[in-house]
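Would you mind keeping the following structure in view while I ask a few things?
Note that one protein chain of the assembly has been removed; the remaining protein chains are unaltered in position.
Note that the chains take the letters A, B and C in the order they are written out, and that residue 1 is the start of every chain.
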Amino acid sequence: MVHTAVFAVCAAASVAAGVAVFRVDSMARATLALLASFVLAAITLLLLDLSYLGVLVILMMTMEMMIMIVFMIMYMMNPAGLMPMTMVHNNRGALAISLAVFAALVTGIFLVPWPDTRPGTPADPTLQLAEAIMGSKMLVMMVIGMVLFATMVAATVLSTARGRYDRYGDRLRRSRPDDPIRGGVGR
Amino acid sequence: MGDPMPLWGMLLLPIGLLLLGYGGAAWSAILTARAAGSPVSLAAATPARETARLLVEQRRTIPGADTLLWRLGGATVPVAAVLAVLVLPVADRAAADLSIGVVWFNAMEVLIWVAVWTVGWGANSAWGLVGAYRFLIQGLAYALPHMFALTTAALGAGSLRVSDIAQAQENLWFAALMPVAFGVYLLSAMAMAYWGPFDPAVARDLAGGAAAELTGVDRLVFRSGRYLMLTAAAAMAVPLFLGGGAGPLLPGWAWTVLKTAAVLALLVWLGHRLPTVRVDRFTEIGWVVLIPATLLQALVVAIVVLVV
Amino acid sequence: MDAFGPALLLLGVAAVGVALVYGASAVVRVTRQPLASPPFMSGMPVTEHAASRFHVRWYAVTMLFLAFDMEMVFMYPWVLVVAEKGTTAVVEMFLFLAVLVSAVIYAWREGAFRWT
Partner (left out) sequence: MDVTAWLLRRIRPRPFVVTALGGTGVRLAVEDELRRRAWQPAPTPVAADMLVVCGPYDTELAQALDRVWEQMPRPRVRVLLDAQDDVARSLNEGGAALASSTEGSSQAPPLADSAHPAPDPSSSHGGDSGRSHEDSGAADASAHSEEHGTHDRSEGASSETADDEGGGDQHADHEHGGHGDHSGHDMHGGGMEMPGGLPMAERAADRDGLTLDRLHVELGPVLADWPAGLRLSLALQGDVVQDAAVSVVGAAPTDTARFWTAPGLGGRELGGPSVEAAAALDSLQRLLAVAGWPDAGATGRRLRDDLLRHGAREAWRARCRRWIRRVRRSRLLRWSTDGLGFVAPDAPEVLRGDVTARWKRRLDTIEAAVAQESAAPRPTDAGAAAQSALDLLPSLLNGQELAAVRLIVASLDPDLEALPADGAEVGHG
């Protein structure tokens, strides 16, 4: 009973927050509405006894939305929404696409053969996850490691205007880099 | 895992946090008075008088400010602090001894990022804006070492449950087994409560930074939230690194309170003893020094876990 | 979910506490009318809205953080099985971390941790 109530409230509020993302003028409000939507969705994960995943979603989404806010406010015009603006474009196309996706998902719900009985929940889903990562899914983790490595290198290359040759000189001979603002380590 | 905490315990938890937080604020006032040569006898009541002052003070609105976010952000700070101690075992009982307690604490403490950023942004003030972003970049610099410190404590116990971590320290406190992780935890405890050397977000050089435009009850809630957060972080150091409620003679809860008070006193004192760490310099330290240091610490502990 | 019931309760207690403080202040403060004034600017008039496009100099750090942060998804559950899986688990995790740290060192040399 309590579960159903919590689920209903969270589901409705999560959708409402998702709608708010596109209705508000302020980039800050839009991003925080998205965060609220994620957190409310995470609570429904907690209802499924997936405590690690649920809390992890709260943790990760909070940090990531704060990073998103950095870029939303850095690049979007009028980030505080002091002038009215609209967050939606190509309304008709978007409506068609979203209706199609929604229909496909709903069809999926009815076509998937759901198990009749609730399968026994594992004693500790977190432990199961760990065993999977360290066992059968080890290769996945290592591949993700390489992907993350590539992401970090690519992000650095693309986002830093001044590279090592600007900092250490053409032959990298400077012992201390020449930077507009010094860092804490000093080299 | 002990019995669940009774209902009155849940009420007592925020009250205990509040009392300890007041102690921290009073200790801070005493240190200030001592440094300035002001009468120390007056200092213990300073937080109470300041509370009275802020309660009667007029509130404020600013043209163009995002008042909703501004007020919500301030109110989030104490709420996040109270939620963070959900997993704190007091006398072997936590309000909820979650199997992923460490992750829960981490998630609640990161909510402070949202809160402080929002308070700074909402005021439509240049000081607030710079302070808000200072807090974010400071967060990006300490968060990974902080998570590694938490993970290392969990690694030592082989569990993410906070009470298991406390029990695993029967023979040796983790503060002794993993000093680097403990040090980084204390550092990040100050950083998450924007306290002491890690207070550039609300520093004097920005006329109060993120908190620059707060008045009255809004300032009161934001400031008490800060002390609650500092206390919550100090309290979590006890089960994670200082053996939890273990100790001779006194009951478990008393030891938890005593150790929390000691860590809190240390953190407050450090905040008075050290100048502010500037974020533009700390960022590099966090990534290039603290991350490798905490990872090496984790490696050492992993080897210890394998050998022993 | 049952484990999170107390969280809901504690959230309620904290929210009520904050509401009480606000309520108390509403009763006792000298005037209910809030002061409407521009933000403090050292006594000079404010000439524009501060809430504008804020140019952060450390955007490279945010990207690195996003990537590095993903590793925590694996590392938190990993601590549960270290004792059980033994050396392989440790070697594997620290190889994974070593790859990421090498990217951090590369970024350091490129000056990604400084205000450009």
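Keep in mind that, in the parts below, contacts are C-beta pairs under 8 Å (C-beta built on N, C-alpha and C of every residue); 3 or more make two chains touch, one makes a residue touch a chain.
This structure is a prediction, so every number in the text was calculated from the model and none was measured.
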* Where does the absent chain touch, in terms of which shown chains it meets? -> A, B, C
* Check each of A:Asn78, A:Gln128 or A:Thr151 against the chain that is not shown and name the one that touches it. => A:Asn78
* Structure fact -> Full-complex touch with the removed chain, picking from B:Leu86, B:Leu214 or B:Leu290, is B:Leu214
* Missing-partner contacts on chain B, residue numbers -> 31-33, 35-39, 42-43, 46, 48-50, 52-53, 55-64, 126-127, 129-130, 133-134, 197, 199-200, 203-208, 211-216, 219, 272-281
* To do: Considering the whole complex rather than only what is displayed, give the residues of chain A touching the chain that is not shown.
  => 25, 74, 78, 81-84, 161-162, 180-182, 184
* chain C, residues in touch with the chain not shown (by the definition above) -> 27-31, 33, 35-50, 52-57, 115-116
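Here, only the chains that are shown with their structure count from here on.
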* Interface with more contacting C-beta pairs, comparing B-C to A-B -> B-C
* **Separation of mean Cα positions, chain C and chain B [Å, integer]** => 13
* Report, in whole Å, the distance between the mean C-alpha point of chain A and the mean C-alpha point of chain B. => 25
* Structure fact -> Among chain C residues, those touching two or more other chains are 3-5, 49, 51, 54, 56, 62, 64-65, 68-69, 72, 76, 79-80, 104, 107-108, 113-115
* Residue list for chain A, restricted to those that touch at least two other chains -> 28, 51-52, 56, 59, 63, 67, 70, 73, 80, 82, 124, 126, 181-183, 185
* Asked: Taking the complex as given, what residues does chain C use to touch chain B?
  -> 3-7, 9-11, 13-15, 17-18, 21-22, 24-26, 28-31, 33-42, 49-51, 54, 56, 58, 61-62, 64-65, 68-69, 72, 75-76, 79-80, 82-83, 86-87, 90, 93-94, 97, 101, 104-105, 107-108, 113-115
* Provide the residue numbers of chain A that touch chain C in the complex, in ascending order. => 2-3, 6, 28, 46-49, 51-52, 56, 59-60, 63-64, 67, 70-71, 73-77, 79-80, 82, 124, 126-127, 129-131, 133-135, 138, 141-142, 144-146, 148-149, 151-153, 155-157, 159-164, 166-167, 177, 179-183, 185
* Asked: Across the complex, what residues on chain B touch chain C?
  -> 4-5, 10-11, 13-14, 54-66, 75, 78-79, 82-83, 86, 95-100, 102-103, 121, 123-129, 133, 137, 140-141, 143-144, 147-148, 151, 154-155, 158-160, 207, 212-213, 215-217, 220-221, 280, 283-284, 287-288, 291-292, 295, 299, 302-303, 305-306
